[in-house]
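Handing you this structure, nothing more for now.
Left out: one protein chain. Kept in place: all the others.
Then we have subunit A:
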Amino acid sequence: MSESAPKPSSSVKLVLLGEAAVGKSSLVLRFVNNDFQENKEPTIGAAFLTQKCNLPSRTIKFEIWDTAGQERFASLAPMYYRNAQAALVVYDLTKPTSLVKAKHWVAELQRQASPGIVIALVGNKLDLTSDSKTADSDEEGADGEDDSGDARKVSTEEAKAYAEEESLLFFETSAKTGHNVSEVFTAIANAIPETSLKSARGAGASNTAAGRASEEQRVNLGNARESGSKDNCAC
């Protein structure tokens, strides 16, 4: 509503990786539609979504590949991270094996993805831990239904130490309550180097054969979502 002068906009290709059922699709759903589904079905293959994010200086359009975590799809992953400028590697902080898997993804990205890729390590399902209640009092998810105790199995310190070692962004989130979700994406948007943003534009156009037509269409498609998710994306 308050947007008067159009800001420069650029697109950022982002891929989500991580073990099955850690909440990749749920994070995307929270970010794009500000919604959460209790029993989300596993992703088959991959899903492609877009969402805009307003920074003070520019608008970032995320082109998101939400990949399937199941083992049988693993061989397709390179296709999705190959041109990515950012990656969100997700683990479930109630499940230690998922952090192991996350480390594998980080290593693979560092070996195979484009050199400048911005990687964020994300521990999801924070609402299942006891510290989630004290964290933000204004979160909608302080619903007390998980009072059964602390399901945390991966300590913040451990994951944070690893993230620092590998120079990754690090967040603990809850797709369920929305805690920290938009912050992850804002941080990524801010972390993408300005130079890489310029070139991103060119790369984007070359990937979609006719860039102009698609731009037009996207505006159309995005309208409903944008207005609904502005408050969500605080960037």
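What we mean here is this: contacts are C-beta pairs under 8 Å (C-beta built on N, C-alpha and C of every residue); 3 or more make two chains touch, one makes a residue touch a chain; residues count from 1.
Here is the rule we go by: contacts and distances are computed from a predicted model.
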Pick from "Protein Abitram", "18S rRNA (Guanine-N(7))-methyltransferase", "Vacuolar fusion protein MON1" or "5-demethoxyubiquinone hydroxylase, mitochondrial" the UniProt protein name of the chain that isn't shown here.
-> "Vacuolar fusion protein MON1"
Residue of A:L14, A:L29 or A:A189 touching the missing chain in the full complex | A:L29
Out of A:P8, A:P42, A:P96 or A:G116, point to the residue that touches the absent chain in the complete complex.
-> A:P42
So which bits of subunit A touch the chain we can't see?
-> 20, 25, 28-29, 32-33, 37, 40-50, 64, 66, 68, 70-73, 76, 79, 207-210, 213-214, 216-217, 220-221, 223-224
